[in-house]
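As you look at this complex, bear in mind that one protein chain is not there, while each of the others sits in place.
Chains: A, B and C, in written order; residue numbering restarts at 1 for each.
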């Protein structure tokens, strides 16, 4: 047990912080302006992004995720967590370091389950930051929080699979560079409940794919990546595009979602930390009823509670990451579920307090608070809603307690 | 003490409900489409709005606010509350009945404090629904929650006042029909704290007025009304445009905000009620883990808590309205402050549960939930943040308790 | 709709308040001392109680509950509510006015379902305040929150019923004056679920009844009434002691619990109100960090939230009472369930804040706060735990919403 970061981590934290202060924060507004002034919001990528990516790569701050693979930079989850947190402070930062969702999760899938051909065609350019990807799981017509409800149809036909279905909230699919979809559907509706689903790789330009609309999140379109509603009508892909084989979809999804979830949580801690900073800076300068806001008890309570909540959530992220490194994602399932509930919920509290402390400025575009709130509110639904994670935690807990009681009896 | 609505109110509730079902709900989408397809979002008003207004007026469902004035329809606050609640169920409804913010509050100001000339020029067309108005109070550079901080300058110059300053969150000022601004600024920085401010009428087309930008709320622009940031540079208006005289601004603002606040609360109850309806309908149809969501304990708890919170908030709105009718807005100050804290906070809880129950659909444009959340979140800041109202309530409570203790001693 | 108390109610409020100030509050300590100094805590009743009862009866402040019966004082539930609230301010007050639990609920049962003989033998002396009673429902070995779990056995045997079982939390059974138990058990385990139970009158001195122990609530014994664990071994009572007939137990219990629940809620509001008074008085006199506690923002927030919560809960009690009067206890079921959840929960919040504001004094015997907390915490379990009431509310709400949706379709 030891709560000090290693020297390696402290060095990288400093590197990334410096990079953020020098290159990222000052260009957040540039990015926004380039996005607004290019033709359409989903038609191209603000040029500043490619410049920043180049810089980050030159500094070796690139693909810092990917533990257990020599394609990454050799960091463990525990080492990556505090770095990912810093990236989470800015909406544009994760992509700058090629550590953004859903690409990191998708790359992890390709590393683990992709064939050599898949890796060459999609993993390599993803790792290079040349193309982007999306994960197509959620469907509009069913409660997708129970993944066994998934209805999209994947049917064998000679050397191909034919895909039919409607997906939405395929995040990143609006990106003009998005070339590959990781698609979940049913190959065998008659198999046991958790073996009906398969995951298959679908190139974005396959005929039959139609992006119907980009979905807004609390009024934000999250361009240029966006959240797409997509119809698949007789979309044909070669048989070898299926990952691991028919019926393995559920297992792969669970594997994919572990790292994906914890990355989200790490970034969320960073967003909360930035919100608290914004709050603290503001309350030092504004005065009501004869005192700065910083001197007022209610505001002080917000600050104390925010610091307490962030600190605890960070420790839980780190512990979950440490467990993933030591005992594997599967055994760390309960801890991952716990942090997936905690991180967005406390971040929303901190953001809400920051918004309240800033007054109307807080809900505007002048600060990242409202946008951050919208994204993190959505995270309480994405990758499993709070309620499904709480259910898992409780069932694991009850099981462990039963085992313990039995042992005591013996 | 009696908790049954009068026959008159029940009749009007039914009338408005019928109108909503027949004309308003089915046209919400039409309104959105017309808004998107006209040139710019702030350049004109979707034609369906004028059609609906005409219909509402024909049915006598027009200007239902305005107690104590023969210009309204003779309803008390207590009678108006349950009707206003129904209007609050749809973002476009209040304007249909000419009962929308900030025009109702502004009309109340003109009724009470406007000269005959003011009434003829601005009140009459407002009551006819021909022009719109805005209230310019909040400023970007100070904590406007303490109104004594207001910095905008109103200086006498011969027969005119010259106005300089920067205002933001002037809601409704984006509306192409907006013709009159009710403006708060300082006429005398050396007067006692609550007599420095004045309120003055400023026609929108006066030279020196510049709308700098329309502010988004979360990602919503709330077009075509919008929230404007406006600079006033040597804006000249005739001396008679000042209301009640120099130094009366604070008193007028307090008077204006009483009814304005409670109207917001009434509408907010309606928005919460609609969210609960949407939730209940959805959970009856979606299935996870072998049961409809409606059968699951956690969801049932959300429904029960929502019903409890809405019911209590409605009772408090009604009580506050009854007090406004019986003892006046000033004596009802504590009750108004109480409901101003309660209504948005419980509505946000209900909306949050509805969003969670709907999954990602809840944050999209397919349901009014996220948009409603953004607006009501902002209401926790508008017309005084929660904290300022809580402070008032506590100080009034402490004062009452002191009086009571003294009486007991005697 | 009208939020003003009637003149009659205002008169009675004043009468009871005066009585409380003159006779009850000054004797709370006397009661405690007499209780501590008599031989055992469950062996006799502090003499001051009988003196106070006599005084209350002389002033006509007696049996104010009992709407719809000429044995009471002719008050409706709506009229009784604000009076019962005042009584709830002191732990000893309800009995002074012969309006204490569980006797009021038990008297209601006897009024409705008792035979002339039952009334003569038990109702009359209860109304006179001469004897006391208990309600025996909860059992230690099953989850009593689902009343169909009740296991106690009531078996016919000639002209008698033989009763066997173990009950606990039979409140009031420790009182030396307790002469009658209203007992719930199963007469027919094979009948439909809600027709297996019966309710039968069991005189306290019947052979086979054994009080095993008095249960503490937190560390309080609530002497001299107390909460008893009682075994019944072959206890024989005449057949005519059964109320309404075999299988009617569930229905009677539901009927009994409606008024019982709302009385508890009324009193709970009073306890919360007194806690807020104590808090307000204390914070005016204590100083930390250079200011009175009353001037500190966090304390002001507690006061404001307490006032808001009490006010809303009171309105909901009053509305539920009004519905009981107008449409009957059965139709008012949802409102009764709502207030049963709300009242104890908000009172606990107010009490918790008061305790926190008082510091360690708050958990001691020097103030009624901790004792009140313990009792009201238990109310979240008694007469149905929160969760069962929330479940009922949700199911009623879902049903109403379904009906409404169907009507809209037509």
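Here is the rule we use: a contact is a pair of C-beta atoms (placed from the backbone, for glycine too) under 8 Å apart; a residue touches a chain by one contact, two chains touch by 3 or more.
This one's a predicted model, so the numbers in the text were calculated from it and none came from an experiment.
A.B. asks: Can you work out which residue in C:18, C:33, C:146 or C:400 touches the chain that's missing from view?
C.D. replies: C:146
A.B. asks: In the full complex, which of C:80, C:169 or C:250 touches the chain missing from this view?
C.D. replies: For the chain that is not drawn, the touching residue is C:169.
A.B. asks: What is the set of subunit B residues that contact the non-displayed chain in the whole complex?
C.D. replies: Counting over the whole complex, subunit B touches the hidden chain at residues 296-299, 301.
A.B. asks: Of the residues in subunit A, which ones touch the absent chain?
C.D. replies: Residues 1-6, 9, 21, 78, 276-277, 280-281, 283-284, 294, 297, 299-301, 303-305, 307-308, 311-313, 315-316, 318-319, 322-323, 326, 334-335, 338, 341-342, 387, 389-391, 393-395, 397-398, 401-402, 404-405, 408 of subunit A touch the chain that is not shown.
A.B. asks: Could you please point out the subunit C residues that touch the chain left off the display?
C.D. replies: Missing-chain contacts on subunit C: residues 138, 140, 142-146, 149, 168-169, 215-221, 227, 286-289, 293, 298, 355-356, 359-365, 370-371, 373-374, 377-378, 380-382, 385-388, 391.
Definition applied: only the chains that are shown with their structure count from here on.
A.B. asks: Go through the assembly and pull out the chains touching subunit A as well as subunit B.
C.D. replies: Under the touch definition, subunit A and subunit B have C as mutual neighbours.
A.B. asks: Report back the single chain whose CA centre is most distant from the CA centre of subunit B.
C.D. replies: Centre of mass proxy via C-alpha means gives C as farthest from subunit B.
A.B. asks: How many angstrom lie between the centres of subunit A and subunit B, each centre taken as the mean Cα position?
C.D. replies: Their C-alpha centroids are separated by 37 Å.
A.B. asks: Taking each chain's centre as its mean C-alpha position, how far apart are subunit B and subunit C in Å?
C.D. replies: The mean C-alpha positions of subunit B and subunit C differ by 42 Å.
A.B. asks: Would you pick out the residues of subunit A that each touch at least 2 other chains?
C.D. replies: Each of 298 in subunit A touches at least two other chains.
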